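As you look at this complex, bear in mind that one protein chain is not there, while each of the others sits in place.
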Amino acid sequence: MGPDSAPDPPVPWRKVLWERQPFPDNYVDGRFLEELRRNEGLRQYHYWAVVKEAGSVGQQLSCVAIFITVWLYMEQGLLSPEVLLLTSLVCAMLGYGLHQVLASTVDSGDEPRTRLADLQSAAIFLSFTYGFSPVLKTLTESVSTDTVYAMSAVMLLAHLIFFPYTQPSPPGSLSLNAALFASVCLASRLPGALHTFAMLSCALLVFALWPCLLQRLREKAPSQFTGVCVGMCIGGIGGLGSQSLVGAVLLALALGNVTFFCPLLLITLQRQKDNIQGPWDEAEIHEDLSHFIQ
Amino acid sequence: MGQRGRAVLQSNASQQESSGTSQDALKHNRKHNICMVSDFFYPNMGGVESHIYLLSQCLIEKGHKVVIVTHSYGKRKGVRYLTNGLKVYYLPLQVMYNQSTVTTCFHSLPLLRCVLVRERITVVHAHSSFSALAHDSLFHAKTMGLNTVFTDHSLFGFADISSVLTNKLLTITLCDTNHIVCVSYTSKENTVLRAALNPEIVSVIPNAVESTDFTPDPSQRRDDRITIVVISRLVYRKGIDLLGGIIPELCLKHPDLNFLIGGEGPKRLVLEEVREKYQLHDRVRLLGALEHKDVRNVLVQGHIFLNTSLTEAFCMAIVEGASCGLQVVSTCVGGIPEVLPEDLITLCEPNVRSLCAGLEKVIARQRSGAVPTPASIHARVKNLYTWRNVAERTEKVYDRVVGEEVLPLHMRIQRLRSHCGPVAGSIFAFVAVLDFLFLLLLQWLVPDQIMDLAVDASGPFGMWNQESGIKKRTSSQKS
Amino acid sequence: MEGESFTDINGTPIFLDCQSHSTFCREFTVTSPKVPVTKVIVFTCSIWLLAYAVFLFTEDTVVLTSAILITLVSMMLYVHLVKVEQETLFIIGSLGVQMSSSYASGRETTTFIELNKIKDIVINEAIYMHQIIYYLCVLLKDPSDPDAVSSVVPLFQSSKPRLNCLMKVYRSCQEILSKCP
């Protein structure tokens, strides 16, 4: 039974251990590795489907660009805080209306938030922001502008990286917090307390409430979703273009990259995939077992 | 203790007398001086640990000299003796993660060299690919010109980044290892693929079970109910989440069903929550960590043995269950289908539905009484896997390995570079050269002839075989 | 009796001198070689040269003074605390075992262990630095449990002879211990 003995076996080899077989221990049968499988369960992607999914990434990128544009306008004094507040209010009302309309079309499973709760939240937002805006104003006074810009840039990047693109509705805490942190930093650079207040309300609108509306839109009216994405992208490029041409070109390049080039790369690289599978692989649990314990 | 000291004295005397004839005797009888190396050994408990211990005992019985090298466990460091003069070196090396030592490729060389030289080792046998010390010893043994054997106890995937790295390391250390032992055919396929080996130098030698320790005792069962026994560590890899799904499903259907679960681990929480939610406190008993000697007493209380592992190279637990006369239900993963004949095991897919169906079938058979008696199952399983057989087959591997020649340094470098890819191969060829230079430095600092040769406790000139009185004394030292 | 020459674990020669005062009383003396003069000179010179090099940069005589002081003090400490020239094992049957070591400065430390505290004298193996060595040791009884060993007292700790030397001492010790239970 040791290695290299008994060369000519009369019975066929079986892949079992419990039987003493007339083969040496290091015998290699013709059926060696016959259970080896490659690239099992590979998902084939279609280019346009991937592009459509990538649209939400581009849309979020544009959101950030729009926010930056608004801040640039405010900083240069081209946009008065009152106008911004008014616009925000109108947008918020419109968005809330749309949200309610979309919610009422199909009765959702979870219990809906009451109007009163929404109103309460809004009151909290406004009062806290208004109350803290003088403090926030002086907060970064002694910190150098470059530091504030760098910090905001990093935070906005973090927002983009950690944003839950598949389901933006309950906003991911880290991404939302990063965005709010960045907006507080940027808002504190503005000339007045009212400016800060307006800027923060705008940030709340763009980073917290807009993704909720977008999620609704995607669930209820998927056809419009693509249009909204395209619209946001154009809006972002246009807005940034009015302030800096280079910024707009860079944004356009980035958007093109994310929405068109990256999906192409994914699909071409997938052909190179070589994954070995066999009986030695750890079995995966596909069922959802959490209902047994919760 | 005093007697131990005396044994040392006498052995040296006899050694000097017989040193002239020893060389011929060694070749003729093909007795080897084997050094087992692994990070995992007693007092740690587990499959690899008991494999090394029992294999060593059987090899000592066959007249070979066996020493074990592992890292120190807490206050247990230095040199210890176990039953039958099995000498264990607990080397003071830093433990990094999961009892595996830190590896720098070099720092273990001085101590390993000392052990290999003073014990006059002919074969280095490393165990477990998780053990950094085993990899180190394979590398250093080659530098010192010794033949090596490696036993792989576990299966690995190919998909994630950690296994890619581990597989590369395995490719490098196994590149000039003389022979590899795997515990099942699946494990062999896996190892051949991972380390890019020639399948001819890979032998399959299954683990074994001390079947005399696992005898059936039907009187311990309660016949008014059916008991399912699960004995495993409660971790994800053992499929405890599946078990958490099976328990409520079956318990609702069969009011006379009981679960007896032995073992400890992070997934205990899952089972406790299931028990809590479905009010199964009287029917699902969690026994916690079991000592090896208690396992049999738990097994004989059950009718069915359930194994829900998600991956397993050999699975001794199902053999132990069958040896105690239980019906075995198991997931069909890894090497499990090779272990028991079809009529002794019910194989299921690793999901709750399939496992439940398999269990229901067995429960129905059990109810109808259409199952073989425990004694007959035991009689069939008893002689399937014995340590003596394992030792015999391993001995043949050693015989084959000893005859092979060890590659000189330049050949070794060539082989590393051709076999392990241009980047990793070159790096490790460089490491091999450094290792060789380090060895030369050590040989200059402490020449081989200055090291005292160790007095054999086991093996052809072992002192313990000759004095029966000492055996008993020191076996008690194990505790 | 004549001294026999052995080597220690590093290969330096040492001398074992056995004196048998009576059938039950023996004295083993292991003598290590003296510190070689060359070593001392090299050590001193290297420190002084280093100090002189520093002195050339800083031009501060404090450096030279402190270098001289450091060499003197370190040599004195070495001779007084580190360098053991002789280790003696004095075994008196039915009374006990006395270990003493005398340092190069002449300082002597002595420990006497009574026989009723001794369980046995054995040769043991241990990991020392990056080597595994044999050493002779006295096993002490645990006062609460006569079968257990409470601690181990190593012998010839600084000279560290090799196994053949230990074997010789061990045999004589066992001879005496077996006579006087």
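In order of appearance the chains are A, B and C, and numbering begins at 1 in each one.
As a working rule, contacts are C-beta pairs under 8 Å (C-beta built on N, C-alpha and C of every residue); 3 or more make two chains touch, one makes a residue touch a chain.
Throughout what follows, contacts and distances are computed from a predicted model.
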item	value
UniProt protein name of the chain not shown, from "Phosphatidylinositol glycan anchor biosynthesis, class Q", "Exosome complex component RRP42", "Ribosomal RNA-processing protein 43" or "DNA replication complex GINS protein PSF3"	"Phosphatidylinositol glycan anchor biosynthesis, class Q"
Chains in view touching the one left out	A, C
Of C:15, C:90 or C:156, the one touching the omitted chain in the full complex	C:90
Sole contact to the chain not displayed, among A:42, A:83, A:98 or A:124	A:124
Residue touching the undisplayed chain, where the options are C:83, C:117, C:130 or C:168	C:117
Chain A, residues in touch with the chain not shown (by the definition above)	121, 124-125, 128-129, 132, 135-136, 138-144, 170-174, 176-177, 180-181, 184-185, 204, 208
Residues of chain C in contact with the chain not shown	21-25, 27, 90, 92-95, 98, 100, 110-112, 114-117, 180
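In this section, only the chains that are shown with their structure count from here on.
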item	value
Chain nearest the overall C-alpha centroid of the shown protein atoms	B
Inter-chain centre distance, chain A versus chain B - centres from mean C-alpha coordinates, in Å	46
Inter-centroid spacing, chain C versus chain B (mean Cα positions, whole Å)	43
Interface residues, chain C side, partner chain B - complex	7, 9-11, 119-127, 130-134, 139, 149, 162-163, 167, 170-171, 174
In the complex with chain C, residue positions of chain B that touch it	1-2, 4-6, 8-9, 12, 77-79, 89, 91-92, 110-111, 114-115, 118, 446-447, 450-452, 454
Complex contact set, residues of chain A against chain B	1-4, 15-19, 24-26, 28, 32-33, 35-36, 275-287, 289, 292-293
